[in-house]
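Here the complex is missing a single protein chain, while all its other protein chains stay put.
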Amino acid sequence: MATTITKTETLVGKRIRRKEDPRLITGTATYVDDIQMPGMHHACILRSPHGAARIRSINIKPAINQAGVVAVFIGKDIEAVGPVPCGASLPGLRVPAHSILAKDRVYYVGHPVAVAVATDRYIARDAIDLIEVDYEPLQAVSDPEKALEPGAPAVHPEWPDNTAFTFHQEGGEPEKAFKEAEVVVKQRITSQRLVPTSIETRGVVADYRSAEKNLTLYSSTQIPHLLRTLVAQMLGLAENRMRVITPEVGGGFGSKLNVYAEEALMGFVAMKIGKPVKWIESRRENFLCTIHGRGHVDYYEIAARRDGTVLGLRLKLIQDLGAYHQLLTPAIPTLSVLMMPGLYKFRNVIADIVGVFTNCVPTDAYRGAGRPEATHGIERMMDLLALELKMDPAELRLKNFPGKGEFPYLTATGLSYDSGDYAAPLKKALDMVDYHKLRNAQRDAKAKGRLMGIGISTYGEICAFGPSPATPAGGWESATVKIEPSGKVTVLTGTSPHGQGEETTFAQIAADELGVSMDDIIVLHGDTSIVQYGIGTFGSRSTAVGGPALYYALQDLKAKIKKFGEMLLESDDVTCSGGQCICNKTGKTIEFAQIAAASYRAMKLPPNTEPGLMATHFWEPPNFAFPFGAHIVVSEVDRDTGQVEIQRYVAVDDCVNIINPLLVDGQIHGGVAQGLGQALCEQAVYDENAQLITGELMDYALPKASTMPYIETGHTITPSPVNPLGVKGVGEAGTIGCSPAVVNSVVDALSHLGVRHIDMPLTSEKLWKLVRQGGQA
Amino acid sequence: MKVGGSYTLPLLRQRAHELLQDPAILARCMPGCEDLKKIGPDEYEMQMKVVVSAVQGLFAGKVRITDQKPPESFRLIVEGSGKVGFMKGDGLLTLVPATVTTGVSILGSEGTEVRYEGDVQVGGTLAGVGQRLLDSTAKMIIRKFFEKLAEAGAETEQAAIVP
Partner (left out) sequence: MIPQNFEYSAPTSLKEALALIAKGDAKVLAGGMSLIPLMKLRLAAPEHVVDLSRIADLKSVHEDGKGEFPGGALHLGALATHFEIESSALVRSKCPLLAEVASNIGDVQVRNVGTIGGSTAHADPAADYPAGLMALEAKVHLTTAKGERTLPIDQFIVDALSTALKPNELVREIIVPVETRGTGFSYQKLAQPASGFAVVGVAARVRKSAGKVTFVRVGVTGLAGKAFRATRVEKLLEGTSGSAADIQKAAAQAAEGVDANTDLHASADYRRQMTKVFTARALTQALSRAD
């Protein structure tokens, strides 16, 4: 009966290998493309090759006449399907009608125009080559600043200024701060468009059972429940007749925090043809049609006193939105504005966002979503100020942090930083690199003509999304814990982990709370018919919001266990821990598994207690969480070629309590890799006709394992009251801290040539030109 | 993408200009040209099968000649589209008398330098995945065109001289 092994060791805080890994590294995990069904059909989507064009006519006959092709649908066939939803609302936001297939016009290269459905994927692919579309190409615009110029081609003819929204925020007295400033530093800083490039592209299988009117949608998504609610709405289905299953997801990085046209389209197709249908996105489509990240042109001004005290910050932010709003598109730059002061005591800030339509695929959340851009901006500006004042950049930063005693610290943008000691990770990072010695070494190197630089960034992060009033669709999270009659434990989480490792970390938490072995715990997620409603995995929220939900569910369950323990031990002085209840008077014990069996057998129940052992908790976070940290990069630029070598990379993060250091390090490493990608090599380039010319991995440069530096990680722990586990979030920290540290180090390496700023990516040719021209770009 | 360069033909300027307007010659010299039909003054319809290594693309398009200043210059606009993408080339060709330094010319050393300068726009799959090779392939195609033109020119000169 008692199969549960009682354990005494605490698991939270241990480097434990992931429970997920065996299936992933042995190739036995199930992804969307692994799903096979009897009678399954395959869909292939015809997409616009033009950045902007009018569709004069579409002839589907040659395609539909092919053997094996069962249907071809175009824009006029999907009139009844609702638009692709935008969940963000801003005052005066212009929302273009975003139908799942183009109607009389295409707005970006990759815009879906038709879908062909066939008995196999080869026939479906052949079929789209046979569809004849007569396009009248129109002038397109891909550069957001050019799109704002008078006379620029209008992305949406109804809004010739290409402006989707403007957004203003200010705090304190910015005008006064700038008037009184002893020094003002200005710089235009860009954060280029990036392609999220998850290893697994998107994919959907839709299965409609007409007799039951049930639609099951398998999708590689980060938000199964929201997807169900929104796609059911688009298709006019009863939500309770729709089920979303998220099999294994091979990476998302925010790109799957969305509701895409194809998800509704496959539901529509399955309902029309009465057969299951599969669509798997190709890598080309992934580049062209899955959201991109970043896409900022920022104009910064910083006001300060000569002693380095920062006074005011002004930002004009131009956000390249692309042609449409995806789920959160317009909201992303508002996060940049919230975080624009970074960790510094700017009491006076003013920001204006212009959201600009371009003939490009929409931008949306990509690892960090708005915060890497903001951190890049403020950290570059702090270095520019240090340069202007001839101050050490570390000293300037330390001078402007709020003190330990000032928390909770209210920012000029209206956030309440819950807890922090911002000097701690910076000081730790400075110690790790032996900063003063390093500066001496740099002086020696430069004297010998070597271009060595040291770059510092500190970052604050808004994560644990988030208090519901501040989010578009609820910011709480849910957990259910069941102890099965045999004593085995099942955890259901509303988050949707896809590589983060919550099957392990949540099992660690549950194992500690219940005193059972991790092997007796299973964590389930990503199936709307199994898991109670949840919000999903994004914004460094799974552990920081999903974790406390689990914690409270465990407390409820433990209370119920105690009631059963008291009844079964016939005592009111019972302690429950270590997988058993013990009567403090008699010393008699009873295992949780025995209690579980008794609770389901229900021969006798404690007063006012239901049978069974299950508890569910929906947890609403009182605030965001604000982890922070510091990165230091030592780099050297090859004078002859402009190539950058990262010689040291130090990352110190304060995400408070660490549940599994192995996974935290993994998140930092992965985050830094993506930050290095932005800093050094990645860029989505649209040409002036809005053709994406880095449309494949042959031309879009991702960082590779062989080019990664060794990353030295460190941690500080500053207790936080924000949740009972004392956890913040770490999924995006590496990315957020990285790019400014890298660029600051390279600018530092070239500063004696008069270089003040370099826009990313730091390609070798760009740096070589700066070296050759003595700093003049 | 900007393209520019020059090629010296062993032909007199007048003759070089004539050849560059002759649909039969153009059809023969444009790499992969399978059909060229005159559809109006200085306007042609064209079918092309471009083969570069394993890559092959069928293009249907138009060739237009504008801004005629015979025999000095003209503007050439070539547009084509196919399954693998579409392209539009717009360039100014200037013909300058020159001395032929290489190759054999029955005219001795008199020749014409054809300078071209223009812009090529490429779209579709070709633009998305072909960036790395567009420049070198465009140059190769232009080079081949002029080589064939020189060849054709030499033949026609021969025919004109030999009774």
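In order of appearance the chains are A and B, and numbering begins at 1 in each one.
Please note the rule applied: a residue touches a chain if its C-beta (ideal position, glycine included) is under 8 Å from a C-beta of that chain, and two chains touch if they have at least 3 such contacts.
Everything numeric here is computed off the predicted structure, so don't read it as measured data.
Enquirer: Specify the residue from the set B:52, B:92 or B:120 that touches the hidden chain.
Expert: Candidates B:52, B:92 or B:120; residue touching the omitted chain: B:52.
Enquirer: So which of B:12, B:48, B:84 or B:149 would be touching the chain we can't see?
Expert: Only one of B:12, B:48, B:84 or B:149 touches the chain omitted from view, namely B:84.
Enquirer: Among A:283, A:601 or A:752, which residue is in contact with the omitted chain in the full complex?
Expert: That would be A:283, which touches the missing chain.
Enquirer: Residue by residue, what part of chain A touches the chain that was omitted?
Expert: Chain A touches the chain not shown through residues 44, 121-122, 125-126, 129, 282-284, 640-641, 643, 680-681, 685, 693-694, 697-702, 704, 706-707, 763-765, 768-769.
Enquirer: Quickly run down the residues of chain B that touch the omitted chain.
Expert: These residues of chain B touch the chain that is not shown: 5, 52-57, 83-84, 125-126, 129-137, 139-140, 143-144.
We adopt the following convention: only the chains that are shown with their structure count from here on.
Enquirer: Using Cα averages as centroids, what's the distance between chain A and chain B in whole Å?
Expert: 50
Enquirer: Which of the residues in chain B end up touching chain A in this complex?
Expert: Chain B reaches chain A through residues 83, 85-86, 121-125, 127-129, 131-132.
Enquirer: Per the contact definition, I'd like the list of chain A residues that touch chain B in the complex.
Expert: Contacts found on chain A: 49-50, 109, 129, 284, 287-288, 687, 689, 691-696, 698-699.
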